[in-house]
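Have a look at this one before I ask anything.
Apart from one protein chain that is not included, each protein chain of the complex appears where it belongs.
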Amino acid sequence: MKGIAGWKSAPVLLGAVSFAAILLVWESAVRLGWANPFFISQPSAIAASLSRSARSGELWHNLAVSLREFAIGYGLSVAVGIPAGAVAGRFRTVEYALDPFLWFLYSAPLIAFYPIFVLWFGLGVPTVIVIAFLLSVTQIAASTLSGFQNVNPGLLRAARSFGATERDLLWKVVLPASVPMVIAGLRLGVGRALMGVVVGELFGATAGLGYSIAYYGALLKTTDMIASLLVVVVLGVLCTQGLSALEARFDSWRTGPDS
Amino acid sequence: MSAPPLSLKINTMVRSIFSSNYRVLVSTVTVMAFLTIWEIAPRAGMADATYTSQPSRVIAAGLEIVRTGGFVRDVYASLSEFTIGFALAIGIGVPLGLLLGRFLVLRYLLDPPIMAIYATPHLALLPIIVVWLGIGMQSKIAVAFVGGIIPILVNTMAGVRGVERSWVVAARSFCAGEWDVFVKVILPASLVSVVMGIRLGLSRAVLGVVVAEMYQSQAGIGNEIMRYGSEFRSDYLLFDVLLVSLFGFAATSAVRALEEKLWTAGK
Partner (left out) sequence: MMEQHHGSLAASHIRVEGLTVSYENPKAGGTFIAVSNANLDIARGTFVTIVGPSGCGKSSLLLAIAGLVPPAGGSVLVNGKPVSGPGRDRAVVFQDFALMPWRTVLDNVRFGLELQRWSGEDLTVRARRFVELVGLKGFEHYHPHQLSGGMRQRVGIARALAVDPEILLLDEPFGSLDAQTRDEMGSELLTIWEQNKKTAVFVTHGIDEAIFLADRIVVMAKNPGRITEIITVDLPRPRTIETMDSKLFIEYRRRIRECLMREARNERAAIVPQN
């Protein structure tokens, strides 16, 4: 294994093989009558559904709506979450003050507030954005907070030994040192924001990927459901992998016990 | 001079008394402040209570909810769905995770689909689970299962992989057989990660059950929540939401306490 085209490509290769194998088994199982296509459909049918909705523009429309909601909700959560986490990381008091609210936002089924959000923000897109925002911002703030608080104290001490002021410590040590954790938070936040979008749309939207899943679900059209679901999965994987790659790039910035 | 000055001793004492309590103090103060503003604002005409509700209303609603018989039935339904689903997640997730963590090849083969599922918002699977299993308890159990199993699986795998190689080698040098190595070294050492996975899966499972009930169901807390929501009875809605949060918090805290016990025991 190690010799073939470099060690790094082996997992990718195995992954591709694994996916191909799954698709093969899936398709065969249905064609051979082992599994009921009503429940799980088949890759060929799903592919057909996708190309159909792509040609009719339905796919792009839904994708655009969901992506827009995601971009705004996630973007806002980053813009709010990172500063909030940073301030809380710097000032213990702020952290303790925000703690109970963050906990609530993290552990409460925010979807439950859906009717209230509709009252406050309006039906459809605004509410979905709010849900995505709230689900994601807690994660990003928590990770940023953690990044700020877990800077290797040896680095801080070294900076102090050269006469660093509080401002110096913040800009020259804490901020760069917290980057890996902040990016980790961004990666985790993506999953949560995406979930917020999809679930928000499940409950009350007129367009979007989640909406299309629910729509076809109500019609018991499994094939089209799975097709939309697939798009969501691909989106999730792309975003997460993208941020994982970014995280890996900054991995050398981690301040472990021996830097 | 071998004893530290008295001033230093007093300073230390004061500091340690306050530090752990400071956290509680600040948190309590902010929550109190929030609750106060929340209560007063509608009274002062700054906010409309039909939109925002009030602590007093929520408490009143809560009292009324608890008195009705339907509430107990709903709690029971939700709780059992969660328990069964999550127990299944542990029962299948832990052994599977141990297996996958132990055998490299299996892991590489199954890693991509597992990672794909991990990156997917588990609640997006809701509609299809409903199509498969209907709107009864089975679909909720399934959602709890799906929500809980992924973190459990991933963390168990990581736990097994993280077991110090040196311990395994040491055990083998004492001629321990593979099974012995597994039971006596790998299992105990990875226990902390397993419990952490359980903790992470717990909130996902709780969320799953409630949202599933909100989506399509005939009973359960989520169903209640949806009902109150559609009737715009925000006080009742908030009570139920708080209840769910508190349950999640209590359960997660209990598991975290267990995690910490294992952590210190492991050292």
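Per-chain numbering from 1; labels A and B assigned in written order.
Everything that follows uses one rule, which is that a contact is a pair of C-beta atoms (placed from the backbone, for glycine too) under 8 Å apart; a residue touches a chain by one contact, two chains touch by 3 or more.
The structure presented is a predicted model; accordingly, all values stated were derived computationally and were not measured.
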Legend entry - Residue, one of A:Ala47, A:Leu67 or A:Val179, that touches the chain absent here: A:Val179
Legend entry - Full-complex contact with the absent chain, from A:Ala71, A:Val87 or A:Ala164: A:Ala164
Legend entry - Touching residues on chain A - with respect to the absent chain: 152, 154-155, 157-164, 168, 172-173, 176-177, 179, 250, 252-255, 257-259
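The rule we apply is simple: only the chains that are shown with their structure count from here on.
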Legend entry - Centroid distance [mean C-alpha coordinates] between chain B and chain A, Å: 19
Legend entry - Sites on chain A touched by chain B in the complex: 10-11, 14-19, 22, 39, 92-93, 96-101, 103-104, 106-109, 111-116, 119-120, 191-192, 194-195, 198-199, 202-203, 210, 213-214, 216-217, 220, 222, 225-226, 229, 232-233, 236-237, 239-241
Legend entry - Touch list for chain B against partner chain A, complex: 22-23, 25-27, 29-31, 34, 51, 108-113, 115-116, 119-128, 130-132, 203, 206-207, 210-211, 214-215, 222, 225, 229-230, 232, 234, 237, 240-242, 244-245, 248-249, 252
